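Note that one protein chain is taken out, while the other chains of the complex remain in position.
A and B label the chains in the order they appear, each numbered from 1.
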Amino acid sequence: MDAMDTSRPKDKLHIGCAYYPEQWPEARWKEDIRLMQEAGFNTVRLGDFAWSALEPAAKVYDFNWLERAISALSEAGIESVLCTPTAGPPAWLISQNPDILPVDENGRRVQFGNRYHYCVNSPEFHEVVRNLVGGMGAHFGSNPHVIGWQIDNEFNRYCYCPRCTRLFQEFLAKKYGSVEQLNLHWTTAYWSQTYNSWDQIPLPIGPHNPGLMLEFKHFMTLSYKRFQQLQIDQLRPHLNERVWITHNFMDWHDGYDHYAMSEGLDIASWDWYVGMGNHDYLTSGAAHDLVRGYKRQNFWLIETQPGHVNWKPVNNALNKGEARKMAWHAVGHGADAVLFWQWRSPLNGQEQYHGTLLDTAGAPRLFYSEAQQIASEFSGLSEVIAGSKISADVALLNCYDSRWAIQWQPHHKDFDYVQHLLSYYRPLAAQNIAMDIISADASLDDYKLVIAPALLILKEPRVTHLKTFVENGGHLVITLR
Amino acid sequence: MDAMDTSRPKDKLHIGCAYYPEQWPEARWKEDIRLMQEAGFNTVRLGDFAWSALEPAAKVYDFNWLERAISALSEAGIESVLCTPTAGPPAWLISQNPDILPVDENGRRVQFGNRYHYCVNSPEFHEVVRNLVGGMGAHFGSNPHVIGWQIDNEFNRYCYCPRCTRLFQEFLAKKYGSVEQLNLHWTTAYWSQTYNSWDQIPLPIGPHNPGLMLEFKHFMTLSYKRFQQLQIDQLRPHLNERVWITHNFMDWHDGYDHYAMSEGLDIASWDWYVGMGNHDYLTSGAAHDLVRGYKRQNFWLIETQPGHVNWKPVNNALNKGEARKMAWHAVGHGADAVLFWQWRSPLNGQEQYHGTLLDTAGAPRLFYSEAQQIASEFSGLSEVIAGSKISADVALLNCYDSRWAIQWQPHHKDFDYVQHLLSYYRPLAAQNIAMDIISADASLDDYKLVIAPALLILKEPRVTHLKTFVENGGHLVITLR
Partner (left out) sequence: MDAMDTSRPKDKLHIGCAYYPEQWPEARWKEDIRLMQEAGFNTVRLGDFAWSALEPAAKVYDFNWLERAISALSEAGIESVLCTPTAGPPAWLISQNPDILPVDENGRRVQFGNRYHYCVNSPEFHEVVRNLVGGMGAHFGSNPHVIGWQIDNEFNRYCYCPRCTRLFQEFLAKKYGSVEQLNLHWTTAYWSQTYNSWDQIPLPIGPHNPGLMLEFKHFMTLSYKRFQQLQIDQLRPHLNERVWITHNFMDWHDGYDHYAMSEGLDIASWDWYVGMGNHDYLTSGAAHDLVRGYKRQNFWLIETQPGHVNWKPVNNALNKGEARKMAWHAVGHGADAVLFWQWRSPLNGQEQYHGTLLDTAGAPRLFYSEAQQIASEFSGLSEVIAGSKISADVALLNCYDSRWAIQWQPHHKDFDYVQHLLSYYRPLAAQNIAMDIISADASLDDYKLVIAPALLILKEPRVTHLKTFVENGGHLVITLR
């Protein structure tokens, strides 16, 4: 199991929050930082959605306010994680280049103002992103208080614009070589779908040929992977060796293949929201194990809810003490950091009623003291945990291709790929049996038992891979689709 | 409490129905009027949706048939309320100027034929409306048998056309003075929504910045208020002093701020449909009190159902006697008129199966005799009621801004502004405590107790207003959002 290092970092457990200094008068920062310090926070995340503030007009960059914020934080012993703000392209950019707006499944340009309003394949967008991220890398890359970077935020949008259609056709041409090969692999003889040329192939809107639908998922994965890499390439030359790059994933989100997306990253991180209801340690344990499996390393819990969210039908608060239980549970499953989202309730905006540590007026909420307790415990026990690692004898195999293929043709309305996988995870986890959730193509050398729930998509190398595991004495459980 | 006069009119209680003579052969009118007379009706409402008949081609007006109808009715002692027919622009107008059609949230032109197919801000539409309504005013304004006018019908459509977008931006520019001020008030630093120029600001489609959404509601209120005023300005010069102008509102409809819309009207009126189920005196009492609060005066119940409607999942008929109970209940809450919608079942059309007094063949339905009884009782008791007024010691404050802001971010799926308000109204009303439901900015001089349910939007003058009430000895109940 080469390159896999699950050992706990030597220095500390990170605890902190997302902080948006650009939304508040600079005079207030001092008090915020004092309160963070009092809470025992050692880390903040900065900069996601700060594009308007970092580049208020085309090629007019203002990095100074951010530098002052990092500096003030560092004086209080708080390290910074910087985000590239590319999930929120500013109004001036959209205004100059409306073609950057993605097109939805219904053929309409997405509206400015709800985030992710960019076509991931727009060359004009790529150009401005390169300049901005490159500039940020040059400015902050060697700053000793910036310990890591997050690329964009929760990638999740598909685009159906004519450019994406053309690029999808080029992607297919490269992959299949000839239309005849594509026709053969997709069985297009079915329903008279035979293509004569690449330009006849549509993006799938709603149900379509499963081969076409699967390749569109592969294309979207590749599109985001390239866009992520484009940013990494701008940052990496400026960073010193210890500084890592991540993206904040959303556990079981299936918009792309997370294993492919994780390849270019140094560490995986994710955003954990219970949302409605309460923490269930089996469900969340599986989510942690899933994310730990993206890179087969410890991960960062880079966003989690301080009390409650604002986007569920019922936004109940967590019970007193629940956040503490969740934090330690996360650490137990491989989290090296717990960052709350976010610090203070904003004065307006789509998430005004989300849970925070400080209320709109800037005073600590009840939750603040819970966070304080967690920080204190983290600090006290970091040393004990240092160097520990998670090791499991059992692996569950997770496969996005299988999941997609099944969800398009589930055969029974209640058959859900993730729930099916969890039906194997839960009883074992309930007996405290440690598990890894990993790619169906990952090395199985360390495991005694491998469970492959609903592993529908089987190509020759994967079959050989599984056979070899069994021939070497491993136990393999294969389930129905 | 200046200009507020809640005393009952001296002459009579009005009772009658909506009547569409343009849909029937003129030879039939006599029999209709005879049956109305026998029913004891003293008032009809005419002309809504008669545009095709009043202006069958551009600038070709035919008011004579309507004049003959008014005259024939008056000979039977029946007074007329005239409606401007602007809610149903005719086919020739749309055909000549398709740009009048509004654009829906999905970017599509609304189709001709289901009413309200006009952009409220179209200057071309304004022009033809001015000519038509001015012509009607000139023709019927001094007719002694026309006692009142209704502008349009149940305003309820939003438009998302490029013209509305531009006018919205102009509205914002006028209100905020500078983009910087707008950015500040809307906290656009959140999610990188900062605007550099007015033309970057979109109409909100679906969820968006709450500041933007709230201003769009203000803009739509202003748009309808202007359109209503445009019509009032054409009528008023032709009317004698006793003739009033109204619009028929839909109780808790929230498409605009009803207090702003009521300012230009002489009296408020509304359309009361139980729809599915049966009359609940607490729910309908609150609706009456709400409408009475629009102008803080008695109002007209200008449409109500004769038995049943046709647009609910289940269109049950009211029980025998229920309409009578409803009519007197309405009078008890300040209605000076009860007009049934409508007289006779049409031969076709989208509302063919709605309740009526005469069936398709022109014969009285069972409900006819119920209406007759109500009319008889109204006639007998008008004198006793004359000059009475409704007075209340308790007021509930109603605020459209708060209602909108809460409904966009309710935090709990079951939290509903109106239901929350009613949860305070119902127990008091059940003990026969009279209440007014009024604007949160209305004078509170007459009240001992004021309840402000979920009054989320608080600006300085409103806070002062409420403080003063309490300082002067009033009791104020403020509830959670």
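Here is the rule we use: a contact is a pair of C-beta atoms (placed from the backbone, for glycine too) under 8 Å apart; a residue touches a chain by one contact, two chains touch by 3 or more.
Since this is a predicted model, take the numbers as computed values, not measurements.
Trainee: Pick out which of B:K30, B:R108, B:R226 or B:K467 touches the chain that's been left out of the picture.
Mentor: B:R108
Trainee: Which listed residue, B:G16, B:G88, B:P202 or B:G334, touches the chain dropped from view?
Mentor: B:G88
Trainee: Going by the contact rule already stated, which one of A:T187, A:N319 or A:S423 would touch the omitted chain in the full complex?
Mentor: The missing chain is touched by A:T187.
Trainee: Just to verify: which one of A:Q111, A:N131, A:N209 or A:Q373 makes contact with the chain not shown?
Mentor: A:N209
Trainee: Check each of A:Q200, A:N278, A:T360 or A:S376 against the chain that is not shown and name the one that touches it.
Mentor: A:Q200
Trainee: Which positions on chain B touch the chain that was left off?
Mentor: 20, 22-23, 49-53, 56-57, 85, 88-92, 94-95, 106, 108, 111-115, 310, 313-315, 346-353
Trainee: Just the residue numbers, please: which parts of chain A touch the chain that's not shown?
Mentor: Listed in rising order, the touching residues are 106-107, 185-197, 199-200, 202, 204-212, 409, 411-414.
By our rule, only the chains that are shown with their structure count from here on.
Trainee: What whole-number Å value describes the gap between the mean CA coordinates of chain A and chain B?
Mentor: Here chain A and chain B have centroids separated by 50 Å.
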